[in-house]
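Handing you this structure, nothing more for now.
Every protein chain but one is kept in place in this view of the complex.
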């Protein structure tokens, strides 16, 4: 039987299926649908220093093969997470990645320091790219110098795995990816949501309270794959893919493009037990082809040129 | 009955339904499905100084609610277009917009000069953003100074309507839109395709010969609407919307976001007579609501904040 | 082997009955799920089988018994169009039962608008004494007032207050007018007002109930991406501050818990 294990830098996950931040809560609701330890890792909802209420509704709407959201990073805050949620997740023995965001460098640093001290977090993922909150980090994610400075500062206080999550709303990703690597990132997550908007043609109202929101789901998969492929060739650190994965063949597509793990987001809303189906589908794919391990696939896309 | 006429700068079109460049050939095939003069205007396939063969196949693949293409700007060249095609289109009395691209500023200038001299072209549209051809203009489209310089040079030789087509593969569109306006553009077209990729998980091959291609279709509509809305608020010149329009309600959505006309691209492949259906659907929408003219809709989206 | 700790089921469409006015009665086999459901709860149902539409759709449970789940579905957009043209025998994903129930109480006053009638019908069916209930049921025209025979079999005729906007059946106007008169005329009664329908109707019902000093529960109709608490998309502004998810803390809320003015 094929070995589904993958490594992302120093971390080994039992399989490459991860959840995407903001699409799995803190794991507590998903636990009711499947045993969380079937996941490679759980990437929790973005955490800030203080709890946040988030944006007024409407916060979501459906779009062709995707959806827009502007949740506004509603969350319970790092303290409640560490004290109340983390012990439950730790008991499940599931690797937890803490997704972090702040409005200035100091906030990221303080969050990372708190994660460093906490038990049961295997990596932090810096969300530099959420397009929902006016100052929610968008400026960090589009300028190489800003990414470099922030990553380096967090690196100083955080000794475990440091992931940087990139935004697709940029002209060229390579300088950004290189900046994160130079500043000491252990892995890059590609991609966050695309900035978009929708209008109800009957009421003439913007479908989101914040007018603009983040586009996710299968619609953006081609963009996500392109970012994975581009960054995987530009840096030496591992890439974690994210964007529209829905089927086991989608997981294979991300691995072929160069991702060492794949986060599943929007599709969890449709089917909360999807990670188990993806794991089983991926195993069947490998077994049928006699592929012993993921390293035989990762980055192995055949280009024509 | 409602008045469907719209103006884009000095031009008046009988309705706001235009074709998107590269999705209607030179109109000759579409003519067999509906009388071309039902269109507001025809925006023809991108033209270069010399004819071009384009990229090797595979050139297209389907993606969730969209498609990728890397046609490589195959075209018959400006001379054949002006001499052989334009007279046919002129006889149909249909406003023709010539989409132009080149590998350096001089090529754009030469193309615009040729269009200035030709009869039957009401506007040129500069494609600065095609992600398909390695040097096909991508650098012009992402740097405000480059847009400004190019637009200004073309402006010097071209006295009719000058449209600049923006790429969505950028961090912030506003400086680019402002640059085009400052250099004398009469209108902005938003948007060209998003850069994406797809892999066949069974053969492990990139689905496009060029690996990366342009994503179009309903999947990108939320991104297109966001660009229309952002640019319409940032500049004073008219915006032409483009990206995933499929239904009369989509046309309304683009108008509400601030577009004065809407180009239909990928959906023509599914239904070549779609422009007629859109025109009729839009007319019914307006008539049912007693809306006398498009100015009562254009830019009238209600935001919550 | 897929472990199933909460109910995700392949629901098989048993029967589909058009009721007119765009409404359809859908009966699914959903073993296990149906038995556990209570009035006010809902299910998420996948429409179609491709990437578009992408998200499942929430529907209140109209009635559940044994292995059978009954839904009342109004075709309004693409998802409901696909669902209401599904072939009998076809399967789709059904998730549930989800969310909070209406509190069972004697003498409750039910206020229904459109498909909002569904959870209230379930409520009446499950009630130990439906004859103690009153129903105020409004719709655009007589054609849009559904399952009247079933209601007549449950409640005494005098407890059924039908209202149509065009006056084609019952009183002409909005359902809130007779509701207000009724509460004023029965000041001593204490049964709660339970409302489900368009948001303005529920907001008005909540105000009328408060004025009459009656408890009021409403079933909110917010767009939902997941239905079980992980997307945070379905929130309503809370009197206590911030926002609450209408899929896990609701859809049935004590009307006093909702900050109506922020809606």
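Descriptive notes on the structure:
Just so it is clear, A, B and C label the chains in written order, and each chain counts residues from 1 on its own.
By definition in this document, a residue touches a chain if its C-beta (ideal position, glycine included) is under 8 Å from a C-beta of that chain, and two chains touch if they have at least 3 such contacts.
Nothing here was measured: the structure is a model prediction, and the numbers come from that model.
For the chain excluded from display, the touched partners among the shown chains of the whole complex are A, B, C. If you put the hidden chain back, the residue from B:9, B:58 or B:299 that touches it is B:58. Interface note: of C:52, C:203 or C:249, the residue touching the hidden chain in the full complex is C:52.
Of B:246, B:261, B:282 or B:297, it is B:246 that touches the chain left out of the display.
Contacts to the hidden chain, counted on chain A, fall at residues 64-65, 218.
Contact between chain C and the absent chain runs through residues 48, 50-53, 78, 82, 87. Although one chain is hidden here, its contacts on chain B can still be listed: residues 22-25, 29-35, 38, 45, 53-54, 56-62, 64-67, 69, 71, 74, 217-219, 246, 266, 268-273, 276-277, 280.
Convention: only the chains that are shown with their structure count from here on.
The pair of chains sharing the greatest count of C-beta contacts is A-B. Nearest to the common centre of all protein CA atoms is the CA centroid of chain A.
Here the spacing of chain B and chain C, counted between their Cα centres, is 46 Å. Taking the mean of the C-alpha atoms as each chain's centre, chain A and chain C sit 36 Å apart. Computed centre separation for the pair chain A/chain B is 33 angstrom, with centres defined by C-alpha atoms.
Of all residues in chain C, those that touch two or more other chains are 51-52. Residue positions of chain B touching 2 or more other chains, listed in rising order: 64-65, 218.
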